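A short worksheet on the structure shown next.
Excluded from the complex is one protein chain; the other protein chains are retained at their positions.
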Amino acid sequence: MIDLHAAVADLRTWQEALYQDLHRHPELSLQEHATAERIETELRELGLTTERIGGTGVVAVIENGDGPTVLERADIDGLPVTEASGLPYASEEPGRMHACGHDVHISTLLGAVRVLTAHRDAWHGTFIALFQPAEETAQGARAMVADGLVDRIPRPDVALAQHVMPGAAGRIGTLAGPLLCQGDSLRVTIHGRGAHGSMPHSAQDPVVVASAIVLRLQTIVARELRPGTFGVVTVGALNAGTKSNIIPATAELLLNVRTYDPAVREHVLAAIRRIVDGECAAAGIETPADIELYDAFPLTSNDPEVTATVTGALTAALGEESMEEAEPTTGSEDFSCIPDAFGTPYTSWVLGGFDPEAYDRAVERGTVAQDIPANHALNYTPVMQPTLSAGTTALVAAALAYMGS
Amino acid sequence: MIDLHAAVADLRTWQEALYQDLHRHPELSLQEHATAERIETELRELGLTTERIGGTGVVAVIENGDGPTVLERADIDGLPVTEASGLPYASEEPGRMHACGHDVHISTLLGAVRVLTAHRDAWHGTFIALFQPAEETAQGARAMVADGLVDRIPRPDVALAQHVMPGAAGRIGTLAGPLLCQGDSLRVTIHGRGAHGSMPHSAQDPVVVASAIVLRLQTIVARELRPGTFGVVTVGALNAGTKSNIIPATAELLLNVRTYDPAVREHVLAAIRRIVDGECAAAGIETPADIELYDAFPLTSNDPEVTATVTGALTAALGEESMEEAEPTTGSEDFSCIPDAFGTPYTSWVLGGFDPEAYDRAVERGTVAQDIPANHALNYTPVMQPTLSAGTTALVAAALAYMGS
Amino acid sequence: MIDLHAAVADLRTWQEALYQDLHRHPELSLQEHATAERIETELRELGLTTERIGGTGVVAVIENGDGPTVLERADIDGLPVTEASGLPYASEEPGRMHACGHDVHISTLLGAVRVLTAHRDAWHGTFIALFQPAEETAQGARAMVADGLVDRIPRPDVALAQHVMPGAAGRIGTLAGPLLCQGDSLRVTIHGRGAHGSMPHSAQDPVVVASAIVLRLQTIVARELRPGTFGVVTVGALNAGTKSNIIPATAELLLNVRTYDPAVREHVLAAIRRIVDGECAAAGIETPADIELYDAFPLTSNDPEVTATVTGALTAALGEESMEEAEPTTGSEDFSCIPDAFGTPYTSWVLGGFDPEAYDRAVERGTVAQDIPANHALNYTPVMQPTLSAGTTALVAAALAYMGS
Partner (left out) sequence: MIDLHAAVADLRTWQEALYQDLHRHPELSLQEHATAERIETELRELGLTTERIGGTGVVAVIENGDGPTVLERADIDGLPVTEASGLPYASEEPGRMHACGHDVHISTLLGAVRVLTAHRDAWHGTFIALFQPAEETAQGARAMVADGLVDRIPRPDVALAQHVMPGAAGRIGTLAGPLLCQGDSLRVTIHGRGAHGSMPHSAQDPVVVASAIVLRLQTIVARELRPGTFGVVTVGALNAGTKSNIIPATAELLLNVRTYDPAVREHVLAAIRRIVDGECAAAGIETPADIELYDAFPLTSNDPEVTATVTGALTAALGEESMEEAEPTTGSEDFSCIPDAFGTPYTSWVLGGFDPEAYDRAVERGTVAQDIPANHALNYTPVMQPTLSAGTTALVAAALAYMGS
């Protein structure tokens, strides 16, 4: 048996330095070159072999005799945000920031690898540490799968992940079933006919058509879904024209759809097509609108059995007082693409990363974005402790729940 | 008496070379530096004194004894268009083109000055040749007025202008009363509240509000104006947001309003304010929307008496077969700011500039923009003759209608 | 030659009594039984033969030697309005009123017949007095044509009509060309799917679809017609549902379309179909909406030559000071169906019927409907004189312009 508390405490100096260094040098999705090299260096220092999968994805497979295969995944990309945290280790890259805590994910998974490699006698089986690029754009997990992931590493029996969130530092939330929703992004391009602004009769005005579409889209959630069903149809962008006196030929809408139920998702996507087509037809536009699904986050639905096992292990390791039931959120991520590619059950849990009191004070000072302090904000900077130690402990404990001797 | 036919014919070589040179080197509004210098050079070669008014505006006052004062105006700016005419003298400036025929206006007014200065015995009075910048942006006439025009030149008894249009080359159209409408451009900025795309309940979605505004604006022309009243409310641009999953905080609409009747204009502008405010209120947005009137073309309403006098003179000079009654158009320009500053009556006429047969063939070949071949198109290139000779003759004949002995 | 002034003055006692009697007993469209009998009685008293055409239509053909054939038409129906004029001869029929002055039309045409039959030596030709039912519902003229009008009376060389309007009593307005617009009424029925009000997901909500249609219809006049084109698309009625908690299965819209140009009318009707279909499609409704054209008033476009002839004759008879140029109105009527059936040129003029001063005082007292005192109001009661005498004089003078010796 590992003395988890001691093993994790020993990592502290190394882990905090690593975390600060990662935080200073965030890289954007699919461009995580230095980050991937740093991860490789850290893994090789432990004598491990690494493999690049999906460009900037890094995987280390640690075999340790017969036993279950456990995969743990960390995502590694930053965001196009300019940090405004005032921290001594704030991002040194203007316009880039680890504003979603992926640096915590890297640091804790590398910490877990350190603990596991240092205590090979305490477990049996195969541990896979998977560092995934481009979670923010929903491209990274699919890129790894497309690059042959399933054939290049052993099939895991279980897949695990954690995500740092705006909760009390060190607190863990688990939930069986749907935790994160599906998120689809669509680009709708209306092909009208332009004309001089004073000649509307010569145009098929795409601004009017786009506006009619926006209003009509509201009826999907308001009238077509059963009351109380989770669903969101957001038009995040509507762009048409550049001058007041020129009626443009086209209008572009960027839509975001959020659902938990695949049947609801299908209904919503079909309704969008139907409404766009109907509104174009009402305007006499014969060229079909283009509707491109350019971004799709999968549903994250935690396996009940895996969740129960992991919850038990984490409770034992961190104490009852550190555990809570997570709530389904309106967010999305792409982790589940990886276990789904293998047909492997999975669970993903939530790791609180904020000093509740400091956080409340920040809210009072108005330094957090709006009234929803959230991931992606300019000052989304978890406190290092106990976030890093709790996250590392959780990863080790969850892995040992399957592989522990 | 001048033999106008001979006098204009003598200009041909000089005038065509001048025209081609101007056409090769268009300059954008308020940046007509080389053009203004070229005009000054041409005027000084005739022994005239020139004055800069309104930056790149050029005026020459030619005194020739007692008699009426006649002002003729040419606008001089080009457009941000890349020429696609295939002409040997096509624009050499990428992204700039004389696509509205202002080079014809300069060449014919300089031609008229040549004829008048060469025949000082045929007229008495004061002739003012005024070359105005920035017509395309409705800034130039006002810039000249703001720069002291009224105090720096004699008050004209009558003001005249012509504009080359897509008609048969050499044909002139005159019209008493309103010829060109008022054109106002407004920038409407909606101040909502942004949020993550999955959290509409935290936002005041400006995309929805802007769309409701666009649909509701349709009721101004459809329901608020007396049926048959001329009025246009175009939303030429609607821009909000950049990503599907971020609800933006603001939306910007660029509106173009066209009217002939000032009371209708007032009603429409008030209705826009009312609708924008009402739709923001419906969304619970308390920050008032910004509505900025950033561009305003005045009404061009030809004085009946001046129009009758000029029509008579032009008919005598060019023949009955060259004359027609113009139709009020949906377009606008800023010439009338100048006579209005003096309280002077004016008329503006239309000069056809196209070989009707060649033009028809072009339409068949599909090389003209859409089905509305019009000013501002990539191939809006009048034929040189008889456009230049007819335009020069018209300017001289109209001036002599007042100053001729 | 007839002394028109004396001849008309002689009618006064009879004509005012006739008018008051008609005014007391209005009858609704297609139910003008007593009115038709009264007209027949009056005509027979003059020794004339009458014919019933189109049910309650009455025609008398008065042959008087060789010469042109002139048709004059009066419409005879009242409206479903309860009179609130306070006149001693107000309607005695609750819910019925001559609120559009058809009693003036009958009285003046019968007066004209009296004058013409009394002075047969003053004219040569054939005079046709035609009393038409059901003008208000656009049914009467067509009913007479359908009942064989063209084969049952001589073909007129010219057809004439007048309509009393809210102008100064005794003043006549004439206009060559379009005077009254086309008016079409359409019934649009949306076939959605009803459900309990708490179950929108089980419904195809026709209330939402109808609302989207109403807003989208605004774009026809605002964006599809050339600016300044006369066109009206009114949704006069929208009715759907009876209880808050039941989503109805259908919605009904009653549309009124007004146009002067047949091509514009065709465009508008096609656009309505297109918009209704598009909006139903956007809602996923597969049952096509019913669109029924249930009422159609034709264009009234006065023949220029006939109008000139009539204007001259009326000016001679009534004096320059009684004449003015009429303005095209937004109203409609069905007179032109009759000359159109024969291919006969026609003109229709406007007869002022109100004491301007009394009228102004009424407006001040607020006893006229809203700010648009107009035909169909509860107190639309022309003053008897000089309305009746001027209207009679006009009918005789116009007929004599063709048949006078």
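Each chain gets a letter, A, B and C, in the order it is written, and its residues are counted from 1.
Here, a contact is a pair of C-beta atoms (placed from the backbone, for glycine too) under 8 Å apart; a residue touches a chain by one contact, two chains touch by 3 or more.
Treat the numbers as computed from the prediction; the structure is a model and nothing was measured.
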item: Hidden partner chain, touching residue among C:Val61, C:Ala90, C:Ile153 or C:Ala212; value: C:Ala212
item: Touch with the omitted chain, as defined above, among B:Asp77, B:Asp184, B:Glu279 or B:Glu333; value: B:Glu279
item: Selected from C:Val232, C:Val268 or C:Leu351 as touching the chain missing from the view; value: C:Val232
item: Per the touch definition above, residue among C:Leu22, C:Leu186, C:Leu318 or C:Leu400 touching the missing chain; value: C:Leu186
item: Sites on chain C contacted by the missing partner chain, in the whole complex; value: 181, 183, 185-187, 193-200, 202, 205, 207-208, 210-215, 218, 232, 234-248, 251, 254-256, 258, 295, 330-332, 370-372, 374, 376
item: Residues in chain A touching the chain absent from view; value: 215-223, 227-233, 258, 260, 330
item: Residues of chain B in contact with the chain not shown; value: 198-201, 203, 205, 208, 212, 215-216, 219, 222-227, 271, 274-275, 277-284
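Simple rule for what comes next: only the chains that are shown with their structure count from here on.
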item: Copy pair chain A, chain B: interface residue numbering same or different (half cut); value: same
item: Per-chain Cα centre nearest the global Cα centre, belonging to chain; value: B
item: Chain centre separation (chain B, chain C; CA means) in Å; value: 46
item: Between chain A and chain C, centroid-to-centroid distance (C-alpha), Å; value: 70
item: Per-residue overlap in chain A, given as positions that touch at least 2 other chains; value: 198-200, 205, 208, 212, 215
